[in-house]
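Subset of chains shown; positions unchanged.
By written order: A and B. Residues from 1 in each chain.
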């Protein structure tokens, strides 16, 4: 499935993994301020914050998987199968189709505080982008440098949760994921102490035993715990390269290796791409399963007052740097 | 600590992570065939197989952490604190200091079969390279494309174990690591089936639940299980880039993120570098904690009949590829 992460050092970083067995054809997409967003409820938005993120562009429309806007607000949609519940249009509400939620929010809000206000009026509707596109059951991580929230539209209604961890994966619903962390409260980057019995001389036979009990599998519940532990204990300098690098290392702990998650005979879920956007500066970094090098697209290199989306391809080929021969063609 | 891995697709790959809180100053070192190895027991070796690997060069002498030779045989030394036991010189034996073991074996043997014969005569001695260098307590992973062995010199003697997993970490001794795998035999890349009770409708609420119980911490015992599970289930095409990439993904599951393993107040063990040598072709690939891009050094680009070691620096700076602006200087 997927994992999303909000991470703060000197700047604020926001990104995610996309885990699936095949790609839908995603690209790095910059939506400038005057790209005309026409919402299904009739609302038009011809002036909004500029966005950068990963999207599938369908008929010129950017269907964002995750994005950040020029104000440093980030938002990602993650699978929430069996729990997401979108409804019909309701009068007196901002009726927004689930696929429109990212532009609706990132286009208008500069902070999570503003998002909270906007969400009070929202009704997430079940409209599909196109009859040939199934509606994705999603929940969302939204963050600025000060705070992070999780938004879940379930049968009982729309819930907005404070997210002090800054991590989101998939099932179960967020409150249950948070509750589960209680079971891991004794985990630590420090070595364990012998609390078992004073009568035994137990020893730490290896470094790194303080997190014994941390789950190592690829389920969404285990990824949540692992990403939380790594992120909350991660150390990085204030340097851009170190912060970005550390972000990718944190995400590395929840990366899905090809072969370890069989979704049907011979088909394997793996981490198609990992993104880390410096939300403060509008630079979108990413790696893919087949390309370990970090690539980057800077939104501020583009004309953000334009009307058309600017698209960069995802570079999928491994870029190996040979130190002692002519670089391969 | 560290993890070593032997991995076969079309070619044979051999590599390791080096986990520690600080670097000793390692470089990629090619030792050509006529570099004169003078062993402490008086043996001289002026003609041997050429080697490539990571080493600390001290006074012109390559102290290899791990290497492969031109015949496709690989060998890595990993920490084995509290268990490694080297002795004094013994008559009638090949007395080899622990730091000489890699050149002694990789210089002379083309296969694991030949290594087994050589090991029958070996006595690993406790001599230090230099009085200022403490003797490292190590055990070794040795592999060619057909088989892998683990070599452990302990109090009871020198033991050579078949290693069907192709993984080595640190403590406890190898037989115990292998035994522990029995506790994980039910783990699978496929979804679990309900064996708990026919009377309950239990469900897989997430993909990737088949490996529930896989340990996620950084201890040597947990890394062994995790690397074994990932490696034995990993899928890669026969393409060089895919095989190399997959090797780094497998190693990614045992990478140590900075901050998650505190070894003393404010000091953290992390994965300083990860190497993957195409042992069949003599190409040494690596990444470092601070540089996600894969760098490579090809031994066959050098004069392998030389007498002096050829040294390439480890490139430590993150090399980010900017898609929409002039590459940063």
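The rule is simple: a contact is a pair of C-beta atoms (placed from the backbone, for glycine too) under 8 Å apart; a residue touches a chain by one contact, two chains touch by 3 or more.
Small disclaimer: the values here were computed from a predicted structure and weren't measured.
Of the identical chains making up the complex, 2 are displayed, while the complete assembly in this file numbers 4 copies.
As a convention for this text, only the chains that are shown with their structure count from here on.
Note: centroid distance subunit A to subunit B, computed from Cα atoms, is 33 Å. Put simply, subunit B touches subunit A in their complex at residues 1, 28, 82, 170-172, 187, 189-191, 205-222, 225-226, 229-230, 233-236, 241-242, 244-246, 248-250, 252-253, 255-263, 268-269, 285, 287, 289-298, 301-302, 312, 315, 317-325.
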